[in-house]
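Pasting a structure below so you can have a look.
FYI, not all chains are in this one, though none of them got moved.
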Amino acid sequence: MEETKSLIEKLRGLKYQNMYNNDFFLTWEKSDDELFSVFTVADILRKMRENNISTRIFDSGLGISVFRDNSTRTRFSFASACNLLGLEVQDLEEGKSQIAHGETVRETSNMISFMADVIGIRDDMFIGKGNKYMHEVSEAVQEGYKAEVLEQRPTLVNLQCDIDHPTQCMADLLHIIHHFGGVENLKGKKIAMTWAYSPSYGKPLSVPQGIIGLMTRMGMEVCLGHPEGYDLMPEVEEVARKNAKESGGKFTKTNSMREAFENADMVYPKSWASFAAMEKRTALYGEGKLDEIKTFEKELLAENAKHKEWQCTEEMMKLTKNGKALYLHCLPADISGVSCKEGEVAASVFDRYRELLYKEAGFKPYIIAAMMFLSKVKDPVKTFEALKSSNKPRFSGK
Amino acid sequence: MEETKSLIEKLRGLKYQNMYNNDFFLTWEKSDDELFSVFTVADILRKMRENNISTRIFDSGLGISVFRDNSTRTRFSFASACNLLGLEVQDLEEGKSQIAHGETVRETSNMISFMADVIGIRDDMFIGKGNKYMHEVSEAVQEGYKAEVLEQRPTLVNLQCDIDHPTQCMADLLHIIHHFGGVENLKGKKIAMTWAYSPSYGKPLSVPQGIIGLMTRMGMEVCLGHPEGYDLMPEVEEVARKNAKESGGKFTKTNSMREAFENADMVYPKSWASFAAMEKRTALYGEGKLDEIKTFEKELLAENAKHKEWQCTEEMMKLTKNGKALYLHCLPADISGVSCKEGEVAASVFDRYRELLYKEAGFKPYIIAAMMFLSKVKDPVKTFEALKSSNKPRFSGK
């Protein structure tokens, strides 16, 4: 419990006040203090749960989830985070709902929010759409709150959009921080965020974009590697460049996986579709040209297949710092010979890092809960001290 | 909190005892005192939530929902109401379940109710079916309770049937009461419940029927307007006539939208299918004549299209009391040029009333919670006073 105490002390020193009653869309919209507040609150919530102290701050209330793409881990992470704080999850299934019947976003957002404290949205499939949709929802409930339609303003958590995947990337970073024994030890370290071959098509850009947008703030050398044509959104690369400069880190690019892995402390090899491709696909959907989409996707798969050498093999790993770089992935990974014939990573590499990968994923529920906590709780330090002293058990059968 | 105190005093004066361990099917099966008890309890629950006082009377227990038609707002209203009182929602999805496999209503009702405190049902598509089904469920659990199969008798809330939509219409009425500063101010006011054109087919009759069945009890002039052939169920019109007489109000009918709007204090323009049409359609379904249904629905759409002038335009609104009647709708509305080419209401009219419409909808979760509260709580006044004095916060991070 000493640990919890010192974490609360740490929190006391940070500026997180702007997060109150606010949303979490993109990490680069937040100050360093705000990011570290999320990490600190996540660690406190975890410590308290490990010590069987209830962190249930809501006696009742709803956490609403909107998933516009399949999801297991994010769905369960959100549900776990809500449950940890005392919110009941209500999933807005747009199929079931009347949204299909031409209801406007503004209206639906208010209709589902009368007793909603938080809203989590995943909408990552179409460039220029997901983040925009989240802002529409946020503005709608803000209006509703101002107009006293809503008694509370539900705060939004971006569970993955077309631009960023903040809950994933911050879970990745918290994992790295713990792994290397503190954020101060990250300065000067090299992380390779590289493309990797996958037989499955059109994975979102949000993870690589989120990684270069976040890791460049920690004074690290962030090396983005991908075959020609697999570029990310230029504006996000610009963010990475700016962050690197400010943090005293580096942001480099290469079209060689070997070069990216060379002497890296961490590697994050993962497949994605190119920005240009996703944009074209989005346009085709917009025009409802389904046949053309099919043809186009075939082309893209064929293009992917030209780059099968972009695989995280044992040989590639040998290139990294002492051959022992920390392998990172958001999961699920396309594992060669396991989940597919040829994929992002060799089975032997993946196996060696499995437990670490699971631990990496384990930070996500706490990151989400921390984002909610900081957006809802007026005086986090006071609330944590109250929880600590009341010392109510999460499970009374221990 | 003074307000809460006086509301509890008000409740003390009302006769609601017959609602205990009872269901809520149709508003006209309830006494005036019982309706006003629902309104009063709804207001108390809302005030307490606004003052961050927990109204969680259930430490555990299930609220079961059965939706036989798509729904966003009602689904979330029910979930919010259950959550506010401490019940966890379990949705009976008849697709997933074995009901499809020829299980009887009696059996299913008991099988899902071993730990169920309330059941909410929406079944509004077929004339003569929905309300009947709810009664079958109610009788089944009553039997089960008597036979000690069930430890508690789950009470039913009608979330919309073929005859009435009590949670919607009572939310509408509570909105009106607050808008006009008290029920006493409603006497003599005119409300126009009119048909309106919609390109979508076969909307239920439950809202217009519920409105004429309920508003006629408040001493208002309720004017029902629709094109020839769009009649409601005759027995419900009979109820409205009777209510009007008893309450000193009026129930009038017209085939002219202009006449209905003339000098109205409130207007409720909404599309519905005719009773006769719904009956025929129900019969065709019964006989499984799917092709004939298609043809029939085409005919009905064509018939609808003959009445496009039944639209709530600015010009129509000018006819109302000082051109400023309160526009009402259960949402979602078919807004001309927004959700459809031509529909129930002009965009400019809808926009002007948007916030009020959202507030109208906001009463629904509290109406549902109040119905549950009065059906489960033995001594509501005592329970409210206990909640007030224990003063447990709903959210302890405020």
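Letters A and B mark the chains in the order given here, with residues in each chain numbered from 1 onward.
Please note the rule applied: a contact is a pair of C-beta atoms (placed from the backbone, for glycine too) under 8 Å apart; a residue touches a chain by one contact, two chains touch by 3 or more.
None of the values given here were measured: they were computed from a predicted structure.
Enquirer: Given 2 shown copies, how many make up the whole thing?
Expert: 3
Going forward, only the chains that are shown with their structure count from here on.
Enquirer: Since subunit A and subunit B share one sequence, what rotation angle in degrees maps the C-alpha trace of one onto the other, as a multiple of 5?
Expert: My answer is 120 degrees for the C-alpha fit.
Enquirer: Indicate the whole-number Å distance between the mean C-alpha point of subunit A and the mean C-alpha point of subunit B.
Expert: Each chain reduced to its C-alpha mean, subunit A and subunit B end up 41 Å apart.
Enquirer: For a test of understanding, state which residues of subunit A touch subunit B in their complex under the given definition.
Expert: 57-62, 88, 90, 92, 96-104, 107-108, 110-112, 114-115, 117, 144, 147-151, 373, 376-380, 383, 386
Enquirer: Enumerate the contact residues on subunit B facing subunit A in the complex.
Expert: 49-50, 54-56, 67, 70-73, 75-77, 79-80, 83-84, 86, 88-89, 200, 331-332, 338-340, 355, 358-359, 361-362, 364-365, 392-398
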